[in-house]
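The complex appears here without one of its protein chains, the remainder shown in place.
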Amino acid sequence: MTGKVDHAAARAAFERALAEDAREFGNFFLSRFLGLAVTYPDDDTCVVELDVHDYMFNPQGSLHGGVIATVLDISMGHLLNRRVGTGMTLQMETKFLRPARAGRIRAEGRFLKKGRSINYLETRLTDAGGALLAVANSTWQLLGAAGPDGAPRS
Amino acid sequence: MTGKVDHAAARAAFERALAEDAREFGNFFLSRFLGLAVTYPDDDTCVVELDVHDYMFNPQGSLHGGVIATVLDISMGHLLNRRVGTGMTLQMETKFLRPARAGRIRAEGRFLKKGRSINYLETRLTDAGGALLAVANSTWQLLGAAGPDGAPRS
Amino acid sequence: MTGKVDHAAARAAFERALAEDAREFGNFFLSRFLGLAVTYPDDDTCVVELDVHDYMFNPQGSLHGGVIATVLDISMGHLLNRRVGTGMTLQMETKFLRPARAGRIRAEGRFLKKGRSINYLETRLTDAGGALLAVANSTWQLLGAAGPDGAPRS
Partner (left out) sequence: MTGKVDHAAARAAFERALAEDAREFGNFFLSRFLGLAVTYPDDDTCVVELDVHDYMFNPQGSLHGGVIATVLDISMGHLLNRRVGTGMTLQMETKFLRPARAGRIRAEGRFLKKGRSINYLETRLTDAGGALLAVANSTWQLLGAAGPDGAPRS
């Protein structure tokens, strides 16, 4: 199957990713390589937006499920980090409703339940026309600032 | 946070990905960028192996959950494609048991149930020492014969 | 551990369940035994309500996760049956946010995506005060038109 990716777009993404050394929430190699724009429009929401490029495709020529999972994961983990504390994903369930092939897409993460140890979040991915592409929800355990019982972890 | 990635390793991965134009199972841009080796040791198994590099990290400095999801997804979707037919992931659930920071890791996908329409698969990700890093399972609908709405897809 | 259930309540539930022979959506043995009230307030919603009783408890003395799963499943499957057609659950993921020990609880099922073959639904369980107890979402394949292997089911 021919699947020549847009070399200029892929190279621009790669050089953008390598041009900085930051590894922090909102700005790390993968987030720069995928061209993610991370914003927090209100206290309960994290929005992650990106333009779909063909270097992100699966063999069938649509956005790879793993890239979708990456974007959805970030929309939840970044919200948790911003509002409660850094956590690790215990598990994540993702439903793939429609394929994405082009345009700007947007994930919107929200809390289902905040906690001092266990936190639950959910997120939805939509295309530029508002069609629902994927949903996910996940379970997180807080690290760092406060351990599972409120005691410092590190 | 300092998170300077190994530029040489990242650039080698990127140039390897861009040097070919194939977009097929086992060989597409993302699989080349992640350095995936996909093999089928027997009729019921697909193994995906890769070396962990820091350009795959999350802000905390371990393998990003989205990269893990990508590798796990491929170990199931490639097996389905090889043994039954091309499918689309309806959903996937992933549990993250331990972080991965270095070394060669290995996902092993297997069938839970084959079907002419719906197929169920599972997979496990282990490190070089055999420790279980993540598990996932997923539901797939075959394309080709009949698409998601009963109409032929291809 | 002492866990004497309210005999009168349990017996009333059982006799109510056995007093009728219907096995249909909204009215089958388990729905009568659990005292479920199933309503469809609008085209996109199915509400299932019940009073929590101690014969539904787990060993720790709160509503058993399996009973929660039953109620959540029904709020989605009944909506699908009412608005699209009878389906079988391919999978379901449930998150348990808070235990329930008493009072009237309410599950509200909605569509994530309707389809001629695959349908996605979600649901939320709340207590009388509106606190979120559990969420679930699920993937369904329609029966009737075409079964799981493309052959008519009924």
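The first chain written gets the first letter, and so on, giving A, B and C; residue counts start at 1 in each chain.
Quick note on the criterion: a residue touches a chain if its C-beta (ideal position, glycine included) is under 8 Å from a C-beta of that chain, and two chains touch if they have at least 3 such contacts.
Since the structure is predicted, the reported quantities are computational estimates derived from the model, not experimental observations.
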Which of these touches the unseen chain: A:S75, A:Q91 or A:T123?
A:Q91
Tell me, which residues in subunit B touch the chain that this view leaves out?
93, 95, 97-98, 112-113, 120, 122, 132, 135, 137, 139
Residues from subunit A at the interface with the omitted partner, ascending:
90-91, 93, 117-118, 139, 141, 147-149, 151, 153
In the complete complex, which positions of subunit C touch the hidden chain?
1-5, 7, 10-11, 14, 17-18, 21-25, 28-30, 33, 54-61, 64-67, 69-71, 73-74, 77, 81, 86, 88-96, 99, 143
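We take it that only the chains that are shown with their structure count from here on.
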Write down the pair of chains with the top C-beta contact pair count.
A-B
Cα centroid separation between subunit A and subunit B, in whole Å?
17
Nearest whole angstrom, what separates the Cα centre of subunit A from the Cα centre of subunit C?
32
Gap in Å, rounded to a whole number, between the CA centres of subunit C and subunit B
34
Subunit B residues counted as touching two or more neighbouring chains
90-91, 93
